[in-house]
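Heads up, one of the protein chains got dropped from this complex, but the rest are sitting where they should.
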Amino acid sequence: MTAIAEHKPAPPKPGTGGGDGGFIDLVLRFRELTILAALIVLVAVTTAVNPRFLSAQGVEDIFLNASILVLLAVGQTLVVVTRNIDLSVGSTVGLVAFVVGDFVTNSDHGLVVAVALGVGIGAVCGLVNGLLVSFCGVPALVVTLGTLYVIQGLNHYIAHGEQISAAEVPQSILDLGNGAILGVPYLPLISVVVMLLVGYYLRAYSSGREFYAIGSSPEAARLAGVPIRRRVLTAYLASGVLAGLAGTLWLARFGTVIADPAKGWELKVVAAVVVGGVAIVGGVGTVYGAALGALLITTIGSVLVVLKINSFWQEAIVGLLLLLAISADRLVALRLARVLRKRNARHG
Amino acid sequence: MNAPAPPAPPRLALVNVSKSFGAVQALQGVTIELYAGEVHALAGENGAGKSTVVKTFAGVHRPDTGELRLNGEPVTFHGPADAQAAGVAVIYQEPTLFPDLSVAENIFMGRQPRTSLGRIDRRAMHAAAAELFTRLGVALDPRQPARGLSIADQQVVEIAKAISRDAQVLIMDEPTAALTGQEVARLFTVTRTLQQQGCAILFISHRLEEIFELCQRVTTLRDGRWIGSELLDGLTTDDLVHRMVGRELEDLYPKQDVTPGEVALKVSRLTREGVFTDVSFQVRRGEIVALAGLVGAGRSEVARAIFGVDRWDAGEVEVGGVGLPSASPTAAMAAGLALVPEDRRQQGLVMDMSIERNMGLTQLRSLRRASGPGPLISRRAERDRARDWATRLQLKFSRLGDAVGVLSGGNQQKVVLAKWLATEPSVLIVDEPTRGIDVGTKAEVHRLLSELAAQDLAVLMISSDLPEVLGMADRVLVMHEGRLVAEIPRDQATEESVMAAATGQLKGKAAA
């Protein structure tokens, strides 16, 4: 292998081979590092103004609040990486939270039944989306916009103006949302475990890499014999299952659930994912970045409260963050393309 | 029965295969047999159906009639995955890589080396990729993302992919089109090694000398029809050309001699960093000037910059003495430029739109004026103008309201020409004007270009079709790696002189 240089007549791209990989790697990592830096600055400044922000309780609250968004962001990453989108997750969470709540109210059904039911409903929603997108070839945005509507309507129909009250939800379920093991609350624990599992799968398994292949170049994926339809279906199924889990956790955390409680969350999730460096055109991004994006967005919400800034700013800031993220990505990509073009020129 | 060593059946074969797309008959009764340990050439002009053959072998297309046979047994490939499972590897003209993934992942997608737990063994994968590159004699970093690789390097990645698959059949669709002489030699060495290992190889190239150098047998196609399969031994280049073209070459190129008029297009020191450098030339009225060179030499890029599709970094373009701004097709059109682009399906036409609307797309303003005051378009004017041009170019169609996508390639190209000629340009740039169209229409296009030049139009023609370049051009400009390296007058232009310049073997003694 040391003989490589001898075979090549003219010294090609001297010494840049490894360096370039490193450079581009850095650009990709750069996103996650930037968010981390932004988080640290945000926390530092807020703590300086109000030291109670970093109290054990404050931190725990942020992690509790972020965990549901992180779960959804992990599912959404799977979908977006394949160059698709799932806008129905917000209504799925709502439907699951309500239906599971309704089912367990004043019953002796335990935690296992609740989770199984929630995940089951989520899986059905994901399956419908996935089948329509992958096998019927309907644009993802349209399908999931449609199912958003349908699921939302179902939720309202089932709820019929009623709400689930925490007092009627079995304690075992509420414990899941508010309990802890060795001082670590269950909710963030679940999210982190799911994130690590999915992240590991996407990086270390052949089928996981195919999600990226599909998003990076559907044509090349087809020619390479990647089972595109099956993978896209899997992505939606996973997104649905995680939304189902998130819905059950929502019930566990809040206990009191009105109809369609997570209305509008689909956009928050997409924002988290995109801010976290997952390219909306697919092929690029990690669940870790997406989770960081979710954490950042949640933290901003808490910061606004602590700094006594009108909490109405939150939605605007989320939107602004998303725009900043995609613009920055684009500018970096354009810059990179120019650098590569000029480098090719130099080495002819 | 099997005593006297029966010849092994071909590894992979098409037997009497026909295939059509809509109205276009792409293949008709084609038979090709690929034997183990043999390099088989597929010869034919542009549009003869070579790419369809490749895609049929690759499992992308399925034959309408006839059979695909694997080791003598009929087989159906339901998709590229089936073909791959059967040991068929394809290297396409334009490499299809995953830009966001690393080179090693591109090679091993779906077949990454795994640990006992089933997860990807990255270290082994990178080592395997590095070893493949060593065998191929190239220095590529397996960890580098595919985005930004040169075409030659992308080709290398594709070849590494095929080798890593242990392919039994290797299909190479014009792999040398974008390579330099050294890179071609390297590729041939690798190909011969594979051949000795018993691989069956199909090789496509426009450079006939490459076919004679590398291959043992050749199948010739003309207009999708099978002309014959034979041993190359004893065949001459002329024989092969004759089989491909099916008539004397002179018939095809009716360029009339004209005395060039004033300068219509003047390009001075045009540069787009990393793409082309310092390109200067002029085209006079009445002249057809060809811009020749290998794929990737920067010819189309120069044309796109002149027309304003791409920005240029330095230099000037003048049309009829007036300077053009960079990156404005609208300004270029107003100055009298027209560009018939390289990629008809993406850039030339809106495939789902009707013939008449496609033709009218370049003249929306004048169609508007024709119908009187207001911004409304006169459909009658649109249709009349379209019918007029359809007649002049002898377009074969059933209705002007039909989507342009249902026409044959040649007729589609006529629509593109009509769409631009209707703008009454003073300079016409045509990029690969006859790629993928049948011989009959090809001759018509040549006659048309010749007539237009005789009527004082300045024509800049980009073509990879050497006979076309030699037959049509008053002057041949040759590009190599983004620079203009030679200007050859008509009487000195030969296949040898143009190819020598195009492959960079001319440095120093430059323009003849």
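Labels for the chains are A and B, by order of writing; each one numbers its residues from 1.
The definition used in the following text is that a contact is a pair of C-beta atoms (placed from the backbone, for glycine too) under 8 Å apart; a residue touches a chain by one contact, two chains touch by 3 or more.
Just so it is clear, contacts and distances are computed from a predicted model.
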Protein that the absent chain corresponds to, by UniProt name, given "Methionine biosynthesis protein MetW", "Menaquinol:cytochrome c reductase cytochrome c subunit", "5-oxoprolinase subunit PxpB" or "Autoinducer 2 import system permease protein LsrD": "Autoinducer 2 import system permease protein LsrD"
Chain not shown: contacting residue from B:306, B:333, B:437 or B:461: B:333
Residue in contact with the excluded chain [from A:198, A:274, A:290 or A:303]: A:274
Option from A:54, A:306 or A:326 whose C-beta touches the chain left out: A:326
Residue among A:39, A:54, A:150 or A:228 touching the omitted chain: A:150
Contacting the left-out chain in the complete assembly, out of B:295, B:309 or B:454: B:309
Contact set of chain A toward the excluded chain (per top definition): 85, 132, 136-139, 141-143, 145-157, 160, 264, 267-268, 270-271, 274, 280-281, 310, 312-320, 322-323, 326-327, 330-331
Touching residues on chain B - with respect to the absent chain: 18, 20-24, 29, 61, 64-65, 307, 309, 329-330, 332-333, 339, 341, 343, 345-353, 357, 360-362, 364-365, 367-368, 375-377, 379, 402-403, 405-406, 419
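In this section, only the chains that are shown with their structure count from here on.
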Distance from chain B to chain A - Cα centre to Cα centre, in angstrom: 43
Contact set on chain B toward chain A in their complex: 58, 60, 79-81, 84-85, 90, 92, 96-102, 105, 109-112, 114, 118-120, 130-131, 133-134, 137-141, 143-145, 147-148, 150, 182, 273-275, 277, 481-482
Touching residues (chain side chain A, partner chain B) in the complex: 1, 3-5, 7-9, 12-13, 17-18, 20-21, 24-25, 203-206, 209-210, 212-213, 215-217, 219-227, 283-284, 336-337, 340-345, 348
